[in-house]
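Shown here: the complex without one of its protein chains, the others still in place.
Should a chain be cited, it is by its letter among A, B and C, assigned in written order, with residues numbered from 1 in that chain.
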Amino acid sequence: MKKALGIIGIFAAIFLFASIYGDNFLTGLNLQQLTNRAALCSILALGASLVIVTGGIDLSIGSVVCLAGITTPWLLVEKGWTPMQVLPLVLVMSAFIGLCHGLLVTKLRLQPFLVTLCGLLLYRGIARWMTGDQSQGFQGEFGDVRALALAKFSIPGIENYRIPATVIPMFVLALLIGLFFSRTVWGRWLLATGRNESAARYSGVPTARLITLSYMACSLLAGFGGMLFIFDIGSAQPSDFGNFYELYAIAAAVLGGCSLRGGEISVVGVLFGAATLQVLRTTITLVGLSSQLEFAVIGAVLLVGVAADELIRRFSARRRERLGAPVSA
Amino acid sequence: MKKALGIIGIFAAIFLFASIYGDNFLTGLNLQQLTNRAALCSILALGASLVIVTGGIDLSIGSVVCLAGITTPWLLVEKGWTPMQVLPLVLVMSAFIGLCHGLLVTKLRLQPFLVTLCGLLLYRGIARWMTGDQSQGFQGEFGDVRALALAKFSIPGIENYRIPATVIPMFVLALLIGLFFSRTVWGRWLLATGRNESAARYSGVPTARLITLSYMACSLLAGFGGMLFIFDIGSAQPSDFGNFYELYAIAAAVLGGCSLRGGEISVVGVLFGAATLQVLRTTITLVGLSSQLEFAVIGAVLLVGVAADELIRRFSARRRERLGAPVSA
Amino acid sequence: MLPAPSIASDKPVLLRVRGVGRRYAGVTALADIDVDVRGGEVLAIVGENGAGKSTLLKILSGIVQPSEGELDVADESGQLCPVELHGVREATRAGIALVHQELNLAENLDIAGSIFLGREPSRFGVLDLAAMRRASKSWLALVGLDLDPGTLCGTLPIAQRQLVEIAKALSCEARVLILDEPTSSLSAPEADRLLGIMDELRSRGVAIVFVSHHLEEIMRIADRVIVLRDGRTTGELARGEYDRAAVERLMVGREIVREERRATRAGGAVRLRVEAVVGAHQRRVPVSLEVRAGEIVGLAGLVGAGRTELLEAIAGVTTHGGRVHLDGTQLVGDASKRVRRGLGIVPEDRARNGLFLEDPVSVNMSMAWIGRHCRSRIIDAHGERTLVGRMVARMQLRPTNPARLVQTLSGGNQQKSVIGRWLAVDPGVLLLDEPTRGVDVGARAEIHAEIRRLADAGSAVLFASSELEEVLLLADRIIVMHEGSLMGELAAHEATRVAIMRLATGGMQS
Partner (left out) sequence: AGVESDLVAAQKARIAAFKTAPKKRPHVAFVSNGVADFWTIAKAGAIAAGKDKSIDCDVTVEFPGGGLADQKRMLEDLVIKGIDGISVSPIDPTNQAEVLALIAEKSLLITNDSDAPKAPRLCYIGMDNYDAGLMCGKLARDGCKGGEVAIFIGRLEQDNAKRRRQGFIDGLLGRAPDATRYDEPSKVITEAGYTIVGTWTDSFDRAKAKANIEDVMIKYPKLALMTGLFEYNSVLAVEVIKQTGKEGKVQLAGFDEGADVIAAIKEGFVLGTVVQDPYAYGFESVKVLSAFCRGDMSMVPASGVINISARVIKKDNAESFWKDLKAKIAAGKESGKAPSKNSGK
């Protein structure tokens, strides 16, 4: 929780700024859309954090999003499969991708960066080849399945804001992952593996299996996220769908307090990290900055934010030290 | 050198394949163009490897390529500066960017991934804003400066193949960096810092300064590379110039035997890593595969290549062990 | 401030410490220390684990900055000038060199590179590789390490790394040489050689500050002893003024009861059977042995004898040939599978293979327990808390707060927390590699008692130790290794130092 404080502060600052200077920022519809985007991004970020916690990295997230997201309407619309066939298949395929990553990393001891970079190229390539570079969409059909991402639930007494359905998987996943790390033996072991893999091995932790499972979970979440994304957007092009999403997911995780050296995670932080990125993007449009500046502003704000966070942390640590207590044996 | 053997093998295999199945692969002009592209990519990869050797990462390479590459014609053409003003300025600017990265990483102890990811967003954003998203080009002018990248030198006795000018900086840089690591005190220090920073610090190595210098050198090379790229291509669009180049540069470095945990480098390997990527891309066109498949093929070939390399290594290690004599203490 | 040190001496003061203290957030590691370090003298610093010895040495060598007090360093003329050491570079310039308690080598460098790291012979920044190799060869020879200076440090076993670090410090040819438990991972001959070198340096006027938990080493070499307790000086004794008992009294406030060897047990059924095991590092000699229930077996040998390799093979953390049986059934697969069957290993290199340094003591202590006792895979938080509390008390960990990060513990307390991890689960077979490395005299007796208790409850214990004394005290049966093979076996009651050493150096059993 303490690790998340920094990003919560950054989030609050941006939110405040947007509320004051953004047109219609504090309207129900906007907050509803923001919730939706943040939820989608969080799902990817949670997956990324599972791999980051082992000290690894998954660069293929964006491409898995693309492959899963493209395959879903492709099978449904072009191949005429039923949703009950497609959804499980896509999820199994995503998990299988993660399994391959995990085995290559743990058994062949290849560098995660290299394995998943090849994955980044490969899965998008497959998606492009499979569809002949044609964009895939639901063409107005399949409203019932798309409701998985598009449904909105009204809250009695609140108008204009309805809770997007994507929030449900996000919360369930966040809760599960949070409990996993704080309450279960495997979670503890995974953290230990990330901290010091060799020490974990000497303590009898099945490190290889846990790492493999992390990669599986990450790709599974990426595939699941990809499906929700396409349900949400309605259509996508294989050549650019999901581009850079891995960077956003990893950035959200790192902003949220995960260390790329492994062994650290804060689920709350990751959620706020993802939300911060989304709020920042919307703020830029609503404040009326030109879209040319979008990336420059995101980069600058994040940099200033994390630097300020670090400086505050240091300052307070130094204060605490200066006030240090007397000898305690 | 031993670390580079794997990638040399992969390179040789692809080269052989292309020579047999690619149309006109073994023509002078093709080899000349390949040399040029490999040289450009190598310059970025060498820069990336300097940061990787410290255990860090630089994701901003592509954006620095963009900013430097866009600024050059912008200042020359739009602002009417002279090349003697522009070139030094762009290089100093690039180095300054690296200096900022280095200071943020060493002084504020921010994670390199986060710092350079913000850089990735920021510098491209600046380039887009500066030029108003207009593509920048030399409009047929400045042939003399562009000759830095475009000049070709004939080799007496060999027809059709002329050495591209970009090979010169590549070789000079490779030689310097190679000597730096094998022969100089600072290279030694950098290697030690990358592997075990506290050990280096306890030995009196100025680790912070060395790491900062690595980031500077990396951004400087990225800026220099960006300049050569734009001299070569002639024009570029700020929103997409240099996209993903950091991944290629890092991939080349890692393929060439750098470990992302730091402390390992092989200059020869990095050059071959960069060359492999370029030959692979050309091979796909010359063999006549659809450009949709390009990324899938690159991903798959690299993955199979590194996996095979690892398996061969293991197999031969086991053989050696089986034949080995007992260790004499 | 205390009065100036009571012991007068004609030796020149090279380093003077006045009123030095060091606070960490909420903890005072060191307070009000006054020390004179004199040329031509071996100054021993002793104290229990966590007394503040390493902190003091780190302050002397510029790695840690004191919260208060001042340091004076003698210049060429012998004049003491106040200095602030902000880093190792400045300390080196002032003629101070340190051997760390924990190993600190860049594993990607070769031995020569490590020895000269930070001080490479060079001209205009260009390395003089030949000179480096030549010089490092002679330093290696001095510490008794017969290795090619081109060997990568990453491939060396821990004792050899320790010797490389010592060679590195010696090569500084410093005026003040600071050694923090340099002998803790050395076996007797190497330690003897080191004491010889110290003697030699002393005669050349070098000031040596020496920390060790082996009081006999202190008795042999020290000219002066400073005793620390809870971060404060409790006494300063000159040669001839002290004996073991006096030092121990100052250390812990009472005399430490001499540890007794327990009556040899015959042992019960065979629990651990090792058949023709061949380790991973090209050791070609298959090893077979058995350990019975209730038995404590010691592995003795010199540096590089292959004990660590054997223990790691049995535990399954490295691949190996041959078979390992636990209670009659074969153990297959990696360490995790074997641990589930009831095996445990305390590794030799605690920082690398034992500890999660950035995690609190509680997490480190319960790491094996959660796997064994939380059958539902949900952590029993209450059970964990009670267990950790119990183990902290049993291992006499100091400080007792289980929320402290392990990296802020002193070396000895770190060791205790690794051992505590395994004692918490009562493993059927416990393998210990140098179980009391860096542990103080009192705590060592406690750990031995715990190990005996474990054996008495029916576990089989196999441990490796470079300290003959420990082997003789703790083991019921002693197995001696030399160059990877078992040279012989001695029952504890008939074993002597001489007999063990003869086997360990390759001689035959008499």
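Please note the rule applied: a contact is a pair of C-beta atoms (placed from the backbone, for glycine too) under 8 Å apart; a residue touches a chain by one contact, two chains touch by 3 or more.
What you are looking at is a predicted structure, and each value in this text was computed from that prediction instead of being measured.
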| query | Out of all the chains shown, which come into contact with the hidden one? | reply | A, B
| Residue of A:30, A:71 or A:94 touching the missing chain in the full complex | A:30
| remark: Only one of B:118, B:286 or B:303 touches the unshown chain, namely B:286
| Out of A:137, A:164 or A:178, which is the one that touches the chain we can't see? | A:137
| Residues of subunit A in contact with the chain not shown | 23-24, 27, 29-30, 33, 37, 132-140, 229, 233-241, 243-244, 281-282, 285-292, 294
| request: By the contact definition given up top, give the residues of subunit B that touch the hidden chain. | output: 22-24, 27, 29-30, 33, 37, 128, 132-135, 137, 139-140, 150, 229, 232-241, 243-244, 281-282, 285-286, 288, 290-292
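Just so we're on the same page, only the chains that are shown with their structure count from here on.
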| Taking mean CA positions as centres, which chain lies farthest from subunit A? | C
| Between subunit A and subunit C, centroid-to-centroid distance (C-alpha), Å | 44
| query | Whole-Å distance, subunit A centre to subunit B centre, using C-alpha means? | reply | 29
| said: Which stretch or stretches of subunit C touch subunit B in the complex? | reply: 63, 87-89, 92, 98, 100, 104-109, 113, 117-120, 122, 125-127, 129, 168, 281-285, 304, 483-484
| query | For the complex, which residues does subunit B have touching subunit C? | reply | 183-186, 188-189, 191-196, 198-206, 263-264, 321, 324-329
| note | Seen from subunit C, its contact residues with subunit A in the complex are 23-28, 31, 67, 230-231, 315, 317, 334-340, 344-345, 347, 352-359, 363, 367-368, 370-371, 374, 377-379, 381, 398-399, 421
